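For reference, the structure is listed below as structure tokens.
Only one protein chain is missing from this complex, and each of the others stays in its spot.
Every chain is named by a letter (A and B) in the order it is written, and numbering of its residues begins at 1.
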Amino acid sequence: MKELKLLKGNEAIAEGAIRAGADAYFGYPITPQSEVMEYLMAERPEQRTGMVVLQAESEVAVINMVYGAAGTGKKVLTSSSSPGISLMQEGISYIAGAELPCVIVNVVRGGPGLGTIQPSQADYFQTTKGGGHGDYRLITIAPASVQEMFDFVDLGFELAFKYRNPVMILSDGLIGQMMEKVELSEQKPRATEFDQSWVTTGKSPDREHNVITSLDLDASRQEAHNIHLQAKYRMVEENEVRYEELQTGDAEYLFVAYGSSSRICQKAMELARKKGLKVGLLRLISLFPFPKAIIRELAGRVKAMMCVEQSAGQMVEDVRLAAGCKIKIEHFGRMGGMIPIPEEVLEALEQNIIGE
Amino acid sequence: MAKVRGAIVVDVEHCKGCEICMVTCPDQVIGMATEVNGKGYHYAYMENPEQCTGCVNCAIVCPDGVITVYKVKLKPENEKTI
Partner (left out) sequence: MDIQDIIKPENLVYKKTDLMLDKVLSYCPGCGHGTAHRLLMEVIDELGIQEDTIGVAPVGCSVLAYDFMNVDMQGAAHGRAPAVATGIKRCWPDKYVFTYQGDGDLAAIGTAETIHACNRGENITIIFINNGIYGMTGGQMAPTTLEGMRTSTCPYGRDVKSMGYPIKMTELVAQLPGTYFVTRHSVHTARAVRRTKKAMLKAFEVQKEKKGLSFIEIVSNCNSGWKMTPVKSNEWMEENMFPFFELGDIKVDGKLVKKKSDK
């Protein structure tokens, strides 16, 4: 008997966290994702599974609470939106440097600065190229439905513990706020099976004391650590690429998109096909690792690509790089919280990509 | 009443010559050596060992924890052999 529930994207994250057996959630209110913590507080998961939910004084405090709990081997997550994620960058760098597992959800809103509360996808660079200081990467997965908001929390924890790295669920205000039916999975137990030799839970006589830190004043050791981190990211790139192809088999033109933009492109593609245009859609699910191989392959088959992203064009740069800049690849998107409609997207495809 | 005699052992190579033990000692036992250790510090030593009562004040105030303290209670007949 399937357990179905009509949920908001944000609520799905919350329910997904409880069912994935999360140990703790630390958060701070910010639009458009406050429902995550509101749902958790109302659900009282400490009664369902013993999960801790705490509202902290700022996103700075939040990410450091995540660091502390993660250092003891607990499944911990947080969620925020662009300005709050900016505040977390220092902490994220520390978490990556100390190799701690955790899940961070960014329900992206328009920026820069305080911006707006409507959806955007302009945090791609922050998430995949930098954000915090130093050579680290965030394993990043982008949900495009409320079901994926639910499913990706468990997937996120799996990836986080597999690689001992922070995982970002890069959502946006549209997915966070929209309501769809979700098939709920069974409750997972809170304990996680993983190698616990590194956690700080109290030094027992059988081992040395464990230290969680990202500091090493010896440059040669710090380089060795960075080499180790890079090797880890190469493994992530080899094993964790995720994407979805829709009608790419005979496509002459290709939409490339993730998150809510991919849903809009799906409709635009339908409209295009009705007009007889052979359009396909490559929906990116993992943004790091970036699906380079499939893009390179498709670049060899299609005439041109249009990257639809609600930003000034961030992901398009990686698409061009992956395609080897052999074909025309343009960006289309609205900014500042404006969301393109499928007709607009199709028009842009016809004018900028197909017709010259 | 039985008297006590104490003695301290200073980890010479770890001593940083801060002199806090010297001013803390209530019995003027400690002095700073004219020699230096491997790091160049004048380390602490018992200049007047017979005055040491093993009160541990020097040891508990030492920032580097380099002092170990020993103490014996003297039986009345031992006092004559000091």
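The working rule: a residue touches a chain if its C-beta (ideal position, glycine included) is under 8 Å from a C-beta of that chain, and two chains touch if they have at least 3 such contacts.
Predicted, not measured: the structure shown is a model, and the values here were computed from it.
Across the complete structure, the visible chains that the omitted chain touches are A, B. When the omitted chain is restored, the residue from A:Ala56, A:Val241, A:Ile294 or A:Leu321 that touches it is A:Ala56.
Across the entire complex, the residue among B:Val12, B:Ala33 or B:Val56 in touch with the chain not shown is B:Val56.
Touching the missing chain, out of A:Tyr67, A:Phe150, A:Tyr233 or A:Tyr253, is residue A:Tyr67. In the full complex, chain A touches the omitted chain through residues 23-24, 26, 52, 54, 56-58, 60-62, 64-72, 74, 76, 90-91, 94, 98, 200-205, 209-215. Not every partner is drawn; the one left out touches chain B at residues 5-7, 9, 14, 16-20, 22-24, 41, 46, 49, 54-72, 74, 78, 81-82.
The definition used in the following text is that only the chains that are shown with their structure count from here on.
Between chain A and chain B the centroid-to-centroid distance comes to 62 Å (mean Cα coordinates, whole Å).
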